[in-house]
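Missing here is one protein chain; the remaining ones are kept as they sit in the complex.
This part shows chain A:
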Amino acid sequence: MTPSDRFISIRSVSKRFGAFTAIEDISMDIGQGEFFSLLGASGCGKTTLLRMLAGFEAPSKGEIFIDDQPMSDVPPHHRPVNMVFQSYAIFPHLNVRDNIAYGLRKQKLASTRRAEMVEEMLDLIKLPGYGNRKANELSGGQRQRIALARALILRPKVLLLDEPLGALDKQLREQMQLELRALQRQVGITFVFVTHDQEEALTLSDRIAVMSGGKVLQVDTPAGLYETPRTRAVASFIGTMNFFRGTVRRNGSVMAAIEAEGLGTIPMATAQLTKPDGAPVQIALRPEKFSLSPKRPEGGLAVEGRLRTAAYMGERSQYYLSIPGKAEPVAVSAPNSHRLMGGHDLPEGQALWLSWSPESIVMLDID
């Protein structure tokens, strides 16, 4: 691990508010220039962690290092970090120019240089000529950009973003996501981004920490989290997932298999399956890893199910099938690239074959 991989280092940090534990013993590292997201439902502690990075909350235990400097004795106004607040916190008594230049006061710049920097920032956030506007003359998207410019003009080592896109409507949010990502590449500053929107986290981030109940469940790349979630909680938080209980069946040291509810016996490579014979396991399969066909496919693993409901979603359809031996229906996602499977044509109760490959099976820790 190189030093730039530990640009922000969170070491055994806990935070308690009275009897309530907001953060429980979190340790992780964030690399320089990384777009790092803290993802979780509200109340999972992600905002508390962000506020500890900013210095607004002090850890009850543990230490946070930014660029190798311990932060516990550094007050928020001396930290090399800046924050974009959820409410944007644009100063209502100042115009756009003075809002953006707010933090430059300490740098004792010539007023011409300062004006230049503000103009550069206004260009960067694509609001040139807005310098004299008052805060109450701005739309939500514009406020968000100004909050961003106000923080970026100080060239912080780390930019903290507290659900900055949450208040925007869907279309604007998607546009801002792209712009935010492009901006982060352009300025090369480490971004720590708090969100409860898993799609947003997947689109924007280099890596994501999934949080729940004050703990970090898993830190991984978007693809890593989606394809190989470690626990059921992570798997169900990101996208849709089918879960199956199963039992390990071993026959000597070469062959191993999982006897899974509804799916029958699935042969597995022994490298993937380290548990002893008879051990309970939890396996998971994403809806799009299944294939659907009206007839039994040649070879491979397949079970027959009956269609319960189908939802047509444009480029693909989501099917729910009941299979023998499993109480909950199995979700299957299939592209609508050919009309045979055009979701709305299939009647309820239609018999369909589900097939999958053993490689797409995810082994979960039992939790």
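Observations, loosely collected:
To be clear about the criterion, contacts are C-beta pairs under 8 Å (C-beta built on N, C-alpha and C of every residue); 3 or more make two chains touch, one makes a residue touch a chain; residues count from 1.
We adopt the following convention: contacts and distances are computed from a predicted model.
Selecting from "TonB-dependent receptor", "Carboxyltransferase domain-containing protein", "Ring-1,2-phenylacetyl-CoA epoxidase subunit PaaA" or "ABC-type spermidine/putrescine transport system, permease component I", the unshown chain of this assembly corresponds to "ABC-type spermidine/putrescine transport system, permease component I" (UniProt protein name). Only one of the listed residues, A:54, A:331 or A:363, touches the absent chain: A:54.
Considering the whole complex, the residue from A:9, A:82 or A:317 that touches the absent chain is A:82.
The residue touching the chain not shown here, chosen from A:28, A:74 or A:94, is A:94.
Touching the omitted chain from chain A are residues 54, 56, 75-78, 81-83, 85-87, 89, 91-94, 98, 102-103, 105-106, 150-151, 154.
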